[in-house]
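Heads up, one of the protein chains got dropped from this complex, but the rest are sitting where they should.
== chain A ==
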Amino acid sequence: MSKIITSLDEVLEQVQDGASIAVGGFGLCGIPEKLIIALQEKGTKELTVYSNNCGVDDWGLGLLLQNKQIKKMVASYVGENKTFEKQFLSGELEVELVPQGTLAERLRAGGAGIPGFYTATGVGTEVAKGKEHKEFDGKTYILERGIVADFAFVKAWKADPFGNLVFRKTARNFNPTVATAGKITIVEVEELVGAGELDPDEIHTPGVYVQHVYEGKTYEKRIERLTTRKEA
């Protein structure tokens, strides 16, 4: 059975109202832009989304917010988005803020079959409220739970037909971790290569985690903060 799909519509039929989705990307870097747009067009609602950020008003996960498709957002930083602010303050949107490293580790743990782990991150803060505290070697830690999502949306640079993935520069970010944490992992790539074309030594994510691979065309790759120095 081939993992390669030529349209996202069919595979997104599986995503029902109320589904949970883990989404890769950091800011607008390395986001699965085609999957987000396709889900916006499909209009699936009541979603729980796990992602470090929530896009900007008119791009990335911000598109799903605008369309009021997200019920609950689990993220570490959401400061770039006015729609988010409006929906949060009006109570339409439920938000769980999670320290970035804890979010990454929760996804890693979920994908690795570990239901919970202890971390010092957040001890003594609001994040620790209601969580089990435990001392190890004289230091206090809190229990955090692993995350397994119904779906994972991933953006990679290259994939082969088995779903082996290679990421590019800092567009890697949450993507490999998210890929392990989805019951069904859907990956969009810039370039689909033939079987055997990726050196097994260069593969970042083995295809075992991946159910569907889609080759997207013409990536927009928006830049949030263009900063440059003068040409010498």
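Keep in mind that, in the parts below, a residue touches a chain if its C-beta (ideal position, glycine included) is under 8 Å from a C-beta of that chain, and two chains touch if they have at least 3 such contacts; residues count from 1.
Criterion: contacts and distances are computed from a predicted model.
Asker: Pick, from "ABC transporter permease", "Probable succinyl-CoA:3-ketoacid coenzyme A transferase subunit B", "NADH-quinone oxidoreductase subunit M" or "Aspartate carbamoyltransferase", the protein name that UniProt gives for the chain of this complex that is not shown.
Answerer: Options "ABC transporter permease", "Probable succinyl-CoA:3-ketoacid coenzyme A transferase subunit B", "NADH-quinone oxidoreductase subunit M" or "Aspartate carbamoyltransferase" narrow down to "Probable succinyl-CoA:3-ketoacid coenzyme A transferase subunit B" for the missing chain.
Asker: From the listed residues A:G122, A:G163 or A:G216, report the one that touches the chain absent from this view.
Answerer: That would be A:G122, which touches the missing chain.
Asker: What residue numbers in chain A mark contact with the hidden partner chain?
Answerer: Spelled out for chain A, the touching residues are 26-30, 52, 75-80, 85, 88-89, 95, 97, 99-105, 107-108, 119-127, 157, 167-177, 204, 221-232.
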